[in-house]
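All remarks here apply to the structure that follows.
Rest of the complex left out; these chains stay put.
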Amino acid sequence: MAGSTIGNIFRVSTWGESHGAALGAVVDGCPAGLPLCEEDIQVLLDRRKPGDSKFATQRKESDTVEILSGVFEGKTTGTPISLMIRNTSQRSKDYSEIAEYYRPGHADYGFDMKYGFRDYRGGGRSSGRETAARVAAGAIAMKVLNSLGITVSAYTFSIGPVEIDRGSFDIEESRKNKLCMPDAQAAEKASAFLEECMADSDSAGGIIECFVDGMMPGIGDTVFEKLDANLGKAIMSIGAVKGFEIGDGFSVAGSRGSSNNDAFVIAEGGTVSKATNHSGGILGGMSDGSRIFFRAAIKPTPSIAKQQKTVNRSGEEIDISIHGRHDPIIVPRAVVVVEAMTALVLVDSLLMNMGAKMEYLDRIYR
Amino acid sequence: MAGSTIGNIFRVSTWGESHGAALGAVVDGCPAGLPLCEEDIQVLLDRRKPGDSKFATQRKESDTVEILSGVFEGKTTGTPISLMIRNTSQRSKDYSEIAEYYRPGHADYGFDMKYGFRDYRGGGRSSGRETAARVAAGAIAMKVLNSLGITVSAYTFSIGPVEIDRGSFDIEESRKNKLCMPDAQAAEKASAFLEECMADSDSAGGIIECFVDGMMPGIGDTVFEKLDANLGKAIMSIGAVKGFEIGDGFSVAGSRGSSNNDAFVIAEGGTVSKATNHSGGILGGMSDGSRIFFRAAIKPTPSIAKQQKTVNRSGEEIDISIHGRHDPIIVPRAVVVVEAMTALVLVDSLLMNMGAKMEYLDRIYR
Amino acid sequence: MAGSTIGNIFRVSTWGESHGAALGAVVDGCPAGLPLCEEDIQVLLDRRKPGDSKFATQRKESDTVEILSGVFEGKTTGTPISLMIRNTSQRSKDYSEIAEYYRPGHADYGFDMKYGFRDYRGGGRSSGRETAARVAAGAIAMKVLNSLGITVSAYTFSIGPVEIDRGSFDIEESRKNKLCMPDAQAAEKASAFLEECMADSDSAGGIIECFVDGMMPGIGDTVFEKLDANLGKAIMSIGAVKGFEIGDGFSVAGSRGSSNNDAFVIAEGGTVSKATNHSGGILGGMSDGSRIFFRAAIKPTPSIAKQQKTVNRSGEEIDISIHGRHDPIIVPRAVVVVEAMTALVLVDSLLMNMGAKMEYLDRIYR
């Protein structure tokens, strides 16, 4: 089953295992003429790196990206862009033990059932490291979006019970603190909470929020390829995500039509706008011109040092305690992954939309 | 943009507008040899019909399906199965007015922005009627699943503030009452609540839950084609769905690894099983052998008689009140749509998985 | 295996069997705003009909097309266009006999091996009637092309040993005579040849040529999605086609670089042009601005009244003689099918190309 490709026109195929030689992505279908260099990509990759955060894995990878094709004289050529990130800090012996049992909350059992065996080193293909390739590809998509005036911003909304105070929201702050919270006080409280979890050999979950500004209306499709459906798939495809909601999300269940509907209004300058944004910027599967806003629920890191029960491949029940270099929380490092996946979906949707009407064909071909 | 197709091997393309001549689906890639007749499909279509419920549209369509191809002597032949449902109760004059303005909560504005104009009669392609084609195709997928011992069951969990009591859960009951609630008392309370909404010219939302039993482990992929990502996309592609969560969903944000992880255990008979099911039956993108369980949030019907503000195509702000034959709540009629979309995803995943290992090729070809 | 869909953005799915209720196509991804009515499609369908030609099947179908969706107020809306053609002249009893044996030159044996059984009536899905759906869909693609100044013209180059005289080439003539030959004298000779074949209870093959004018340069891709590769696939997917060649085709094997290369020259008006067209209008997978020119070899109709040897499903060798309403030659009726398939490939390629460079995104979105 070929499951490592996303996108129709802007098509990304990723590859690589946690403890293999390298990870990478092939980005096929990027429009020609986009200025691109390795530094453009490195900026996003660096946001994904654990850095010196005590709340992140102690495995230190430089995550240096190489562009192997598709760029010439500083611009994309329209041919596939191959990106590679060498693994340098594998310590496979950490994992020899887990070859024999199924870690709770992990894909180990599924791999064995599906394929008959698995590359057990560091979770193999299911490792969080796989997201490095997503971020590298997403960085290119982000450059395309930015050139059209579209921006994508994600941040940590909550960690365990600690939520941000929307009154103190400051997106710049989220780029500074190690937990990616746009509220310094909340970040401090969350840090304290995480230290508690770690002391208890346990891990925590949280919620990531993401918004998109500058998206033109009418992008996406009305049936299976709804823009929110594609965003939902892309975000749910990030390991550890257990829920996705757009706009008012699950709270719409308790609201009424009269309060959930967003009135259309005429904004200054005479353009159509909306008085509220319960829809989260997408109506009937197409962008409605408002800010796109969605949320993702991230489960606690399943690898914990705390003792757990599980079974081994010989069919015996055993007690285990997972050591190694694991993040006690996935949320902060997943923030930039959410941005990357969002960018991939939006660029592909924009490209798919270019054939929406005859008038566009006339603009290009006549 | 071709957005009316879903699936890779079991591939469904739907077509049709609310007030066109007919609606339909082409199901390509259905395995040959499946017993199939129109009655098999009609059963599911009938569950989607408004019937004599006062909580559903008063537009009465027989929704009679015709199989136009792909079935011979009572069995699928492996060639495309074309399904058609004639529209018989169009009353397009109801809609002439809405041609000129953008209904809040609807796709009208998006259509105009994307395509330059729209078939405004009854919402055109964005009508809830489009789901009839999904259900017809889903009925075929369901037969494939059932033949392998897999069952899919959805029901209404809540309507507005009224939730079912899990202690009184009775799936049979959900097939009897008009609100599809598996709890007769909750259904009664919800009816009262809906009458209130209707008296107020308003509408309500709710939550649908769905579970799958009998799914073998290891189905789905570990990266972009995660089984939960594909389920999420399929469910989010149903109009009015604003959120999707699997297993513990958004509540994982507040849990810890030690409580969120499901311990693997050895069940009677020696098979691997799980002590709990926080994962909702999917780990790392692949089924884990437990019940698959997910939830969808459905927004209130946007078409309400209550007065609303909006703008017209001439750029003027106006007050409107939408009359016509609208459901005051979408939830009960969407239950079978959720089942249908789930079946489509599962069958395609099972077919995609058949090339997972060399051993399977040997079983078929040697 | 889902094999009845072609195209990425302009995506056509066909369905239907020779002796089922109907045949049809769903065209998803057609740009909105294209003027379209049933007559536009009927014109091409009528060219495919046997008419009163004695060289075509005596099965008389009106092949009347219905547009069931996707068109509103005379224009395409951007949503799927569903086309249906009812079968009216089935005479299934003609075919009861062939259920039991494998006709030489036909797909019967393959169907049984692949699916375990088959709809044997008139060849089922493998019937030439399947091409009616292709032509109906192709008619829409043709309208898109024409609106951009692109034309597609196919004709019969040869029937059996009778070839056209290129000196007498007259495309108008090919629309008049029943053999679609652009040379009246050749058509007369070919008629005499066919009468001979028919008298001998036998059938004949031939060659179709096709050219495209007005194609802008740079369309197609340089690797797997070469424009000639996609044309080749589309043409080879027409039943009975056994060969495809572009430009000088097989004769390049005997030529030299110096004679096969086309010199670029500056045409009047200063545009780049080519002094010759050995390439057939495509270089390196992309259109080069010259006339696109290719040829297809069509085998003789395999259904012949002449006695043949074959085997039945019980594994016995038998002698058969196939009666029924068969064309003694496929070529003339396939001419419009070649045009239709060409149009489908070209439109999809033009749509796929719209994201080729950043400048195009700017033209649409800024």
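Per-chain residue numbering starts at 1, and chain names A, B and C are given in the order in which the chains are listed.
Methods note: a residue touches a chain if its C-beta (ideal position, glycine included) is under 8 Å from a C-beta of that chain, and two chains touch if they have at least 3 such contacts.
Small disclaimer: the values here were computed from a predicted structure and weren't measured.
The complex is a homo-oligomer: every protein chain shares one sequence, and counting across the whole structure file gives 4 copies, of which 3 are shown.
As a convention for this text, only the chains that are shown with their structure count from here on.
Between chain B and chain C, two chains of identical sequence, the interface residue sets overlap for the most part, with shared numbers making up over half of the total. With respect to chain C, maximal separation of chain centres occurs for A (centres as means of Cα atoms). Mean C-alpha position of chain A lies 45 Å from that of chain C.
Each chain gets one centre point, the mean of its Cα atoms, and the points for chain A and chain B are 26 Å apart. With centres defined as mean CA coordinates, chain C is found 38 Å away from chain B. Those residues of chain C in touch with two or more other chains are numbered 8-10, 29, 32-33, 78-79. By the touch rule above, chain A contacts chain C in their complex via residues 8-10, 29, 31-34, 78-79, 144, 147-149, 216, 222, 350-352, 354-366.
Touching chain A in their complex are the following residues of chain B: 1-6, 14, 102, 104-107, 109-116, 125-126, 130, 158, 160-161, 197, 200, 202-207, 216-226, 228-230, 232-234, 236-237, 239, 242-258, 260-266, 270, 272, 275, 279-280, 283-289, 297-304, 306, 308-311, 315-317, 352-353, 355-357, 359. For chain C in complex with chain B, the residues that touch the partner chain are 1-5, 7-11, 13-17, 20-24, 26, 28-29, 32-33, 66, 68-70, 72, 75, 77-82, 84, 114-119, 124-125.
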